[in-house]
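Just one protein chain is left out here, and the rest sit where they should.
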Amino acid sequence: MSFAVRIQREPFDAAAESARLTKGRTDIGAVVSFTGICRADEKGEAISALTLEHYPGMAETEIASHVEEARTRWPLAGVTIIHRYGRMVPGEDIVLVATASAHRDAAFAAAEFLMDYLKTRAPFWKQVELASGKVWVEARSADDLAAERWNEKSAAE
Amino acid sequence: MSFAVRIQREPFDAAAESARLTKGRTDIGAVVSFTGICRADEKGEAISALTLEHYPGMAETEIASHVEEARTRWPLAGVTIIHRYGRMVPGEDIVLVATASAHRDAAFAAAEFLMDYLKTRAPFWKQVELASGKVWVEARSADDLAAERWNEKSAAE
Amino acid sequence: MKILYFAWVRERIGKAEEDIDVPASVATVAELAAWLSKRGEEYAHAFVNPKVVRAAIDKTHVRPETSIRNAREIAFFPPMTGG
Partner (left out) sequence: MKILYFAWVRERIGKAEEDIDVPASVATVAELAAWLSKRGEEYAHAFVNPKVVRAAIDKTHVRPETSIRNAREIAFFPPMTGG
């Protein structure tokens, strides 16, 4: 089993990370990989770069505990999460969530669960560089709602 | 915009295909990639290989029309689908669905929609090699239900 | 009329495709399946449970009651199991 969380400034190789999850295994039928990429716009405004600040120590621990929660919800054979911090320009990869399972439903659900968490609860803060200057991105309520649905599901079970 | 469907006997490079979707673009914020892999078991029984038969001509057309349907449902910047046919052994990649969009919800939803379709309605048939001989895999009702939910959603909208 | 068979329908009938002159009295997909199943044991075996056999006309999924008039190519196959 391969469960890994990395917080790093450096770029990552999404392909190599997904390949690592399945290497030498024949019990994995589904790999879902999500890559979050820096766009050239934020809520309709052009940006030249973004900078992600994080809470070292807390970010790793919190993300790892959510990977553990995903493992209790779905039968997973592996998860890799990489979240970058620092300054990135449009086109650069920011975050990777890769999940592996025997079946596709578990791989898809776990990847969405983990991304919803990372967008709303992981201790990262995003600042973008607009033509008018640098601004901190405000939390989107849509993202909060996306994360909330997992709690509702849990409560309904 | 890059929308591609390929049916082929040869292996594919999932990483290169996902990378192609975003190359030179700065309006894509999310890439979801699903890889379906040949497992060493089918419904609990060990298998040594599987063979996928398909309906040439119909498979390409049908899959392309579902990619078009996905584009009408979600704002997509690109989709790549590759489905192999022929004999594959455990560990080999069978199918790739990669979707790109500005936001993650569209990329995730389109990838799941297309995979549900491929599992239940695309003209492919899977035969597995058990110790006791070759058998055709029976359609799983769970897969049919997964595909059905898209129709329900459509009806409810 | 060109008729194609896939997967275990193909295996039971023993061929992947054939050209057959279908009588004009055979009007629908279901009637064609019934008519074919009388052509021999291999056909009867393929269509023993006609509900599980699916069909396409000119590469589009069709229902048993669909007319086969104007069809160039009809395919019979089991439920799909791709992906």
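Here are a few things to note about the model shown:
The first chain written gets the first letter, and so on, giving A, B and C; residue counts start at 1 in each chain.
We take it that a contact is a pair of C-beta atoms (placed from the backbone, for glycine too) under 8 Å apart; a residue touches a chain by one contact, two chains touch by 3 or more.
Just so you know, these numbers come straight off a predicted model, no measurement behind them.
For the chain excluded from display, the touched partners among the shown chains of the whole complex are A.
The residue from A:R6, A:H54 or A:R87 that touches the chain not shown here is A:H54. Across A:R20, A:H103 or A:K126, the residue that sits in touch with the chain not pictured is A:K126. Across the interface with the omitted chain, subunit A contributes residues 36, 52-55, 57-58, 61-62, 83, 94-95, 115, 118-127, 136-140.
Just so it is clear, only the chains that are shown with their structure count from here on.
With centres set at the average Cα position, the gap from subunit A to subunit C is 48 Å. Chain contacts: subunit C has residues 83 touching two or more partner chains.
Residue positions of subunit A with contacts to 2 or more other chains are 104.
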